[in-house]
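Here the complex is missing a single protein chain, while all its other protein chains stay put.
For reference, chains read A, B, C, D and E in written order, and residue numbers begin at 1 within each chain.
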Amino acid sequence: MFESLSIGKVAMLLSMSSDSDEELIRNKAEAQGYKVFKGFVGAMDSSKIFASIETAAKREKFIKNIYREEHSLYHAVLEAYEGVCRGQIGLGNVLRTAGLVFTIVKGSRLPGDVKDGSWIAVVLYGNMGAPVKGYEHEVIGLGIYPV
Amino acid sequence: MFESLSIGKVAMLLSMSSDSDEELIRNKAEAQGYKVFKGFVGAMDSSKIFASIETAAKREKFIKNIYREEHSLYHAVLEAYEGVCRGQIGLGNVLRTAGLVFTIVKGSRLPGDVKDGSWIAVVLYGNMGAPVKGYEHEVIGLGIYPV
Amino acid sequence: MFESLSIGKVAMLLSMSSDSDEELIRNKAEAQGYKVFKGFVGAMDSSKIFASIETAAKREKFIKNIYREEHSLYHAVLEAYEGVCRGQIGLGNVLRTAGLVFTIVKGSRLPGDVKDGSWIAVVLYGNMGAPVKGYEHEVIGLGIYPV
Amino acid sequence: MFESLSIGKVAMLLSMSSDSDEELIRNKAEAQGYKVFKGFVGAMDSSKIFASIETAAKREKFIKNIYREEHSLYHAVLEAYEGVCRGQIGLGNVLRTAGLVFTIVKGSRLPGDVKDGSWIAVVLYGNMGAPVKGYEHEVIGLGIYPV
Amino acid sequence: MFESLSIGKVAMLLSMSSDSDEELIRNKAEAQGYKVFKGFVGAMDSSKIFASIETAAKREKFIKNIYREEHSLYHAVLEAYEGVCRGQIGLGNVLRTAGLVFTIVKGSRLPGDVKDGSWIAVVLYGNMGAPVKGYEHEVIGLGIYPV
Partner (left out) sequence: MFESLSIGKVAMLLSMSSDSDEELIRNKAEAQGYKVFKGFVGAMDSSKIFASIETAAKREKFIKNIYREEHSLYHAVLEAYEGVCRGQIGLGNVLRTAGLVFTIVKGSRLPGDVKDGSWIAVVLYGNMGAPVKGYEHEVIGLGIYPV
């Protein structure tokens, strides 16, 4: 299943996978040259989402310690965040909260595309809703930048 | 794989599936009570995306012929569209084009959740980029409304 | 005056009415099957607007205790809020404050339209401006969703 | 009814009034020094809304033939337009259409407030929805600028 | 150099000038009738930008103590702020910070254009980026309103 991969597909499948599926997707992705990471962040304060992903990306060495790489990561996170907000920006300020898996994937846009170099994909996937248990539905956001 | 489903996950997996995977996901989803549809739309004119999905949803009887159901579908499409645009609205007006698979899924938010009734999920997944062959990367958008 | 009503018109007239007019509009609206509520919220912190309306709507039983109804109310509030912001989102973060009457109205879009079921309208009407006495002008926002 | 007026209230009441109420509101408003105009514009092409209001405002002499006054009018129209769009800009491009009454009101923010000079209010009120008869609900937008 | 000035050009050149250039630009601008001010604000909290400029504008008497002038200034600041945000609003909430020179310029749009009266221009120019030293690039925003 999902034999044909791409950078965004890897990030999205990984974000939606259960613990048992995760291993499989991670292996397929790594076999095709992708570097992957999966974490979790819950927040009404959107800056926490940015901080969690930046911290993980640096610690896991997805980006080197120069601004041009941090800039690409940042814009990937920003676009993923805009994706989960769906045109109406904000979390706590519009009284909603989110519990989100985030994935970071680095590699070529398509397996084997060496000519166009390395890209970074960030996915946010989870639930957003009212600060009331169970009052939430799924959201996803994906941002992709060359790095 | 992907044993645990939900309305958004069904719509996203279906949108990313190859022809051979599609059958499997469709069967799993239908076994859990979801009604699903998958189509394609390519456009620099964003209204074509809305028209294609609305036409398919009516023809495939995802919504009844009353405004309140069309209204829910419309907002699901609008949010999926905002998701693929990532905060900066537009296609042809900002000189970009998109080739998108769309999926429509109807059912409960989580399998077996009868108490909270029926919802509709719309996913747009594909590639967006410059009007130059191969100059594009993946995008996704997801909108979910009660219907 | 204002013999011909509709759900949005009820919500807007009520929001603009003085104490003496309020009774009259409320009576006309209730006679045509609308359930109405009028409250007030002042804020530089936009989440307070959402919280005040959600609290009132639950206490006054405009929505049942299920997510699909809270979701409709939430999106009606969000659109009313976007209306008062006029495309440039925020209150305290862009150093402005608002004193707002809010109204919640539930019923058919047009009196007697039973076929298309029940909708909820939320209006925010009042003044927005600098945190300086009298430095403000009127704003309005209206959101309508099926519920 | 509506004894206590203000520039925005005049523009909104006038926009919602039937033919018989219109006379009454117009008279009250003019007695308190407001200059008023009411027109109609239907459109999937948003520029038509701007053009109709600008044309009427110039013809009816709400603004003098200098840019600073046209600029104020333009921003009032832009904010009213953002209000009816509720944060998600566009008409035909997101496959929706609008039939809108527009009102233009010129005068002081509050009757008798001579110190703060003359302001212009623009209201758009009507229905927006799918290009299908009856598939629409009410929207309102209000923009106010000194002129 | 820069013999031909205009209100926006004055505000931008002044914002980019070093201490030694500043004198020259200020003199040229004042000789053509412009009133100018240059300040600095650093912030992750966007309201601080608005507060700093409003305080300076009042203290330096760019605006009289009436709302219509404060309103024009406010909208000029808001547009300058939107300019530096480039369509994706926020500072601390999206984990970025800014160190900004601000300039306020009052005068005619073009030197000698007495017919169209007085306008106010606000420029924000500086660097925006991650809260990490040196991880930032230049941004600019310009807002212009009649006052």
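A few points about this structure:
Everything that follows uses one rule, which is that a contact is a pair of C-beta atoms (placed from the backbone, for glycine too) under 8 Å apart; a residue touches a chain by one contact, two chains touch by 3 or more.
No experiment lies behind these values; they were computed from the predicted model shown.
Within the full complex, the chain left out of the display contacts the shown chains A, B, C, D, E.
Considering the complete assembly, chain C touches the hidden chain via residues 87-88.
Considering the complete assembly, chain D touches the hidden chain via residues 45-47, 50-51, 54, 67, 70-71, 74, 78, 81-82, 89-90, 93.
Contact between chain E and the absent chain runs through residues 1-4, 6-9, 12-13, 16-18, 21, 24, 78-79, 82-83, 85-89, 109, 119, 121, 137-144.
Assume only the chains that are shown with their structure count from here on.
With steps allowed only between chains in touch, the distance from chain C over to chain E comes to 1. Considering the contact criterion stated above, the chains in touch with chain D and with chain E alike are A, B, C. The copies chain B and chain E differ by a rotation of 180 degrees on their C-alpha atoms, rounded to the nearest 5. Interface chain B/chain D: under half of the residue numbers present appear on both copies, so the contact uses mostly different residues.
Of the two chain pairs considered here, A-D and A-C, the higher C-beta contact count falls to A-C.
One of D-E, C-E or B-E repeats the interface of A-E: more than half of the contact pairs, counted by residue number, are shared by C-E. Centre-to-centre spacing of chain C and chain D amounts to 20 Å, using the average Cα coordinate of each chain. Put simply, the C-alpha centre of chain B and that of chain C have 31 angstrom between them. Annotation for chain D: residues 87-89, 109, 119, 137 touch two or more other chains.
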